[in-house]
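Here it is: the structure, laid out below.
Rather than the whole complex, this shows some of its chains in their spots.
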Amino acid sequence: MSGNSFGKMLTVTTFGESHGPALGCVVDGYPAGIVIDEDFIQRELARRAPGQSRFSTQRREEDRVEILSGVFEGKSTGCPIAMLIRNTDQHSRDYSRIKDVFRPSHADYTYWMKYGNADYRGGGRSSGRETSMRVASGALAKLYLARHGITVTAGVRAIGSVRDTSDAFTPPFDNSISAVNSTLVPLFEKEIDEARLASDSVGGVIECRAEGLPAGLGEPVFEKFSSALAAAVMSIGACKGFEIGDGFALASMRGSEANDEMTVRDGRPAFLTNHSGGVLGGITNGNTVIFTAAFKPTPSIAKSQRTVTKDLEETRLEITGRHDPCIVPRAVVVVEAMTALVCADFLLRARAYE
Amino acid sequence: MSGNSFGKMLTVTTFGESHGPALGCVVDGYPAGIVIDEDFIQRELARRAPGQSRFSTQRREEDRVEILSGVFEGKSTGCPIAMLIRNTDQHSRDYSRIKDVFRPSHADYTYWMKYGNADYRGGGRSSGRETSMRVASGALAKLYLARHGITVTAGVRAIGSVRDTSDAFTPPFDNSISAVNSTLVPLFEKEIDEARLASDSVGGVIECRAEGLPAGLGEPVFEKFSSALAAAVMSIGACKGFEIGDGFALASMRGSEANDEMTVRDGRPAFLTNHSGGVLGGITNGNTVIFTAAFKPTPSIAKSQRTVTKDLEETRLEITGRHDPCIVPRAVVVVEAMTALVCADFLLRARAYE
């Protein structure tokens, strides 16, 4: 009810503030008997961590995850798996300058209005650091999905004004931007560098695909697979748009262009196209699930901005310090994590009726 | 769990197939003491009904709603409000031609894969007719919201290749298309007419705004107001894309363009812009909530399409009969209904903590 849990059968509850003692999560409903590869969880966390290249904040976050429960002799037990990451630099900074000021387009003001308090130490619960536990629990979901031959991969399709219009999608995308199309990396890097030099930030677009999902996942009417994916991905801090398959482009198409005609291939029904992104009537059709998500630029910029204080005085603010000019590359693994959680949740739900 | 319920505090459960005995819904958690204006519910349903103009199917649906419970002496009692619409023409047609064929880009195939059966009588549960109960329950939500000065209005921004790029949004939009910009109505009508003449269909874009929402609605992390809205709207049959505020356009902006700076107005904090669409950190900021949704063209077209039968034979199909070439104008009230349900649900949730 209060927004810190996700999923119905496979449920993740997260907690923790960016500058409190720790962040953590509890993953409940996770099947027993799955080998829990802690190194994999750690590697996934490393993909989200800042400080990996000049394109992300230079803060060093260790993000060593500790598993507190639900794993015994290397395997999941069926009981809730709790994971914890201690915050190491929680008292290292002086926040007096921003303590009483609402940072523009941050959650300071809305948290203040909702709760009557605001954790001024780096955003508290609304910090991007919250996504580390999405990644940790998403890693568990991936381990389960792998046993069913399902993979989830995302990559960057646009940064600022540079947009990748190619069709190919051949992971892994191990370049500095996690770009789908590595030939665009220099252009993407340039967008980010220019934003930083301008004391500014820049947004981007991520595409994600889930391969190997069986037909029949998702629930009709209110819990369509596409609807659940939209909620999952739009719940990531800076995400402001979501489209499945051809998405907004479908709005200007004719039905004869948009429809995915069917044929028989290898003795099974198959689709000639995938405009719908692998979901029909809210239920997976066995095709690759494909969606795209838009991320706004980081609101933390060094440029001077108009804002107000908690005492209702107008003021200006420059947010200096270690802030990413572009969080999109780091969001790639978060998008994958949320997608993996949705896939695992719906897979379990469907299995009850097999 | 099975997708036919929506909302946490204000919960709607719907049931019924397009050609079964009836469609209905149960609205639970609705506050007691609200005057239930049945005429208003009926008028909302009329906005969704087909047969109102040459731009929608000529089938005549009466859609007389009957309230079965939860209302006593004209007011809500606090107990669940059930509403029922009888299907009047449920046996009137010959479905033998499509009984064993998967209609392209319909839910026939995915329901078949999920449930092992498919209601061939007009789509069954996956029919657009399901949305009538969204509208009926959304009307109840609007009645509750009105008591708190909150209004929800949607209108058409694009049909096919014609797109409204104006900023103004001055309801009511009582033109044949429910277009935000009435000067575009002739162009929108032309798009639809041409699609019909080509035995085809066409999609479109709807914008929706909620005014009067207090700051502080929405939950952090997984149940952001924007995330819940995305899920609500993406759960409408043909919806394939959702963006809040400037949405996908934010991805190519700089932070300094995208941020909503703050000022003091009338002694209260206010925003100079609304790029974020009224939501920051997942919580309403007191600004108008604005979002846009993309709808694909109706998959039912008279043009010949390739498909397969349940016996795995390739075949071709022309879907004739009374089908809208464009369902976008009729979807406007459905978008409003889902939005109203989200607003009412989050308002109740917030009130528990006041």
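To keep things simple, chains are lettered A and B as they appear, and every chain counts its residues starting from 1.
Just so it is clear, a contact is a pair of C-beta atoms (placed from the backbone, for glycine too) under 8 Å apart; a residue touches a chain by one contact, two chains touch by 3 or more.
Note that the structure is predicted; figures quoted are calculated from it, not measured.
Colleague: Total subunits of the complete complex, with 2 given?
Modeller: Every protein chain is the same sequence, and there are 4 of them overall.
In the analysis below, only the chains that are shown with their structure count from here on.
Colleague: Can you give the whole-Å distance between the Cα centres of chain A and chain B?
Modeller: Centre-to-centre distance between chain A and chain B: 26 Å.
Colleague: Contact residues on chain B for chain A in the complex?
Modeller: It comes out as residues 1-6, 8-9, 14, 102, 104-107, 109-111, 113-114, 125-126, 130, 158, 160-161, 163, 195, 198, 200-205, 214-224, 226-228, 230-232, 234-235, 237, 240-248, 250-264, 267-269, 272, 275-277, 279-286, 294-301, 303, 305-308, 312-314, 349-350.
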